[in-house]
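To start, I am sharing the structure in question, which I have written as structure tokens.
Left out: one protein chain. Kept in place: all the others.
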Amino acid sequence: MSQAAVDALMLPPPLLAAEGVRLGYATGRRGWFRPAPRFLAVDGVSLTLSRGETLGIVGESGCGKSSLARLLVGLAAPEAGVVRFEGTAMPAPDSAAWRALRTRLQMVFQDTGAALDPRLTVRTQVREPLLIHRQPDPEARCDEVLAQVRLGAHLWDRFPRELSGGQVQRVVIARALAPRPDLLVLDEPVSALDVSIQAQIVNLLHDLQRDLGLAYVFVSHDLGVVRHVAHRVAVMYLGRIVELAPKAELFARPRHPYTQALLASVPVADPARRGARVAIPGDPPSPQHPPSGCRFHPRCPLAVPRCAAEAPALRALGATDVACHRAGEPGLPSLAAMLSGPRPAMAPMSVREPA
Amino acid sequence: MTDLPLAANPAKSRTPRMPALVMASAIWLSLMIWVMLAAQLLMPWDFEATDLLGRMKPPFPLAGYDPAHPLGTDQLGRDLLSRLLVATQTSIALALLGTVLGAVLGTAAGFLAAHRGGWVDEAISALIDFQAAMPWFIVAMAVLAFLGNAMWVFLLLMGLYGWERYARITRGLVLTAREQGYARAVHALGAPPRWIYARHILPNILGPLIVQVTINFPETILFETSLSFIGLGIRPPLTSLGQLLGDGRDYMINAWWLAVMPGGVIFLSTLAMSMLGDHLRNRLDPSLED
Partner (left out) sequence: MMLQFLAIKSLRAALTMWLVITFVFIVLRISGDPTDILLPDDASDAVRDFYRAKWGLDRPLWDQYLSYWSALLTGDFGISLRNNLPAWEMVMDRAPKTLLLGGTALGFSLAIGLPLGILAAWWRGSSLDRAVMTTAVFGFSMPNFFLGILLILTFSLHLRWLPSSGSDSAAHLILPAFTLGTAFAAQLARFTRSAMIDVLTKPYMTTAKSKGASEARRVFAHALPNASVPIVTILGLKVGELIGGAVVTETVFAWPGLGRLLVHAVAVRDLAVVQAILILIAATMVATNLLVDLYYGWADPRVRVGRTKGVRA
């Protein structure tokens, strides 16, 4: 047995690990003589997350990041691969073991405005997970978390409609925190909020992580926000992770052409640099009919014939894991450099979600 | 943020406005509830006591009325007011029971169809279509003919009347409500389906169901009184408004009040319930017209 293997046995398992998970959806009705058409929203994703760490997952709308979030929190069962929480495979959704595990893993959904029952007060809803899991002293715990998310006590008996977007988000976070979870999966937690409120929530998440040792999976289309919260960042394109790197590394030295394009297309507040946004040629292909080989190759200016034939696996390149045949080639031009400058009319790549 | 309230949204605090007709309807219905609860205390005579010398006395303002019988007497000299009170009690109580039975049955079936899906859903949907396609009044007559006119058969028929409408509404609403953010969020908290249905979905779909009750209640009154009128529902010695009316029909020439009084009570009750229901519907859910 090699030393590395012995180390692997001795080390505690990561808090959360996904091993080659895959999740597909039917996209139409089953015919009498043909199966329902399907597409893979998540196609063979592996990653790990340590206690107290924040993993950012970024990508365009439809890249499968929300589906990945559902897999990681256990709301969906992967059709291939496995998600492990503290080394144990995630139980099947809706089983008793799965329900019990909900106290350890919590999710904050996209569209927080709809996440609260319009008929119940803040306090009732924050107390709910405690009642569901029959935890002791729900009243006190409820008050405690509401104070932790810094929601004014005068709002605790209000209804959701009487709160602002930011306040609702604090309630949703408080409800998720109430059963003392170790991991929070946040799906676009701030994208519906004003920028100033976004900063408040991001800071709150930061403080909660520091005080409680929480781990986060932070799903967003907004690289700017991810940059503020994540320790590591995974970039997804059409159901696959194309690059996974520590935050500083990813922003300083993006290795995958798609990551480079994403970074270059982030809107910049500096007026002097306005107009320097670059565009990736072509539209994102339909997830129902993904391209062969590297899924980015039809839009990639660096593509070579091998890219269409063979899907690249994630490989280590310094501190970065990247899935690109050409990444790391000496003298390879940066994509942003290739794309900037006057070009024929092309749609700028949108990283904004549709409203 | 999309916030699509399904039903009764307490957010819309409209100024309460109650037209005179609606107010009158509410008063009439509360009167009917009192009669249902306490007819025995209100009636001046035993409703079965006959008085062969005082037959077919006219009601109060007419010439020849008897002050002891303000609404007159029937062909056997029985006090019409007392008979009316007992009949109202029976009819309102039966209609209430039938409505509640149908609402509970239908709502449960709708929940079951939405929750289980698959063949259970298909089977319940087929039953809904079947019930909606058959005139229930006719089916009820046939069943009473086949199985005989027992009280439990009659009650069952009344309870089954209209269940499919609750089932259809509930099924649709549950399927929609389950996809609402709050239901999915509570599911992700680890709540079992029972918890989600009872605490979140049912309270949120209650509005349209209550509206359906206000539509069904008067129809159930008509269902019972019609069957009793043609002699198939409530029969002597029990009495209901329909049965009183059916009896009174034979004496229309000499004693029109015997038919008109119970008919008037039925009409006013269904009218009041419909008025109140319309009012409630407009306040709860303006999109649910007819």
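Letters are used for the chains, namely A and B, taken in the order the chains are written, and counting of residues starts over at 1 for each.
Definition applied: contacts are C-beta pairs under 8 Å (C-beta built on N, C-alpha and C of every residue); 3 or more make two chains touch, one makes a residue touch a chain.
Since the model is a prediction, treat every value here as computed from it, not as a measurement.
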item	value
Shown chains touched by the chain that is not drawn here	B
Sole contact to the chain not displayed, among B:A26, B:M56, B:V120 or B:L144	B:L144
Residue of B:M151, B:A198, B:L238 or B:M252 in touch with the missing chain, whole complex considered	B:M252
Touching residues (missing chain, whole complex) on chain B	21, 126, 129-130, 132-139, 141-148, 218, 222, 225-226, 229-232, 242, 245-246, 249, 252-253, 256, 259-260, 263-264, 266-267, 270-271, 273-275, 278, 289-290
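In the analysis below, only the chains that are shown with their structure count from here on.
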item	value
Rounded Å distance between chain A and chain B, as computed from the means of their C-alpha atoms	53
Contact set on chain A toward chain B in their complex	73, 75, 98-103, 106-107, 109, 111-119, 128-129, 132-133, 159, 161, 165, 172, 175, 179, 192
For the chain B and chain A complex, residues of the former touching the latter	1-5, 9-11, 180-182, 184-186, 188-192, 195, 199-200, 203-204
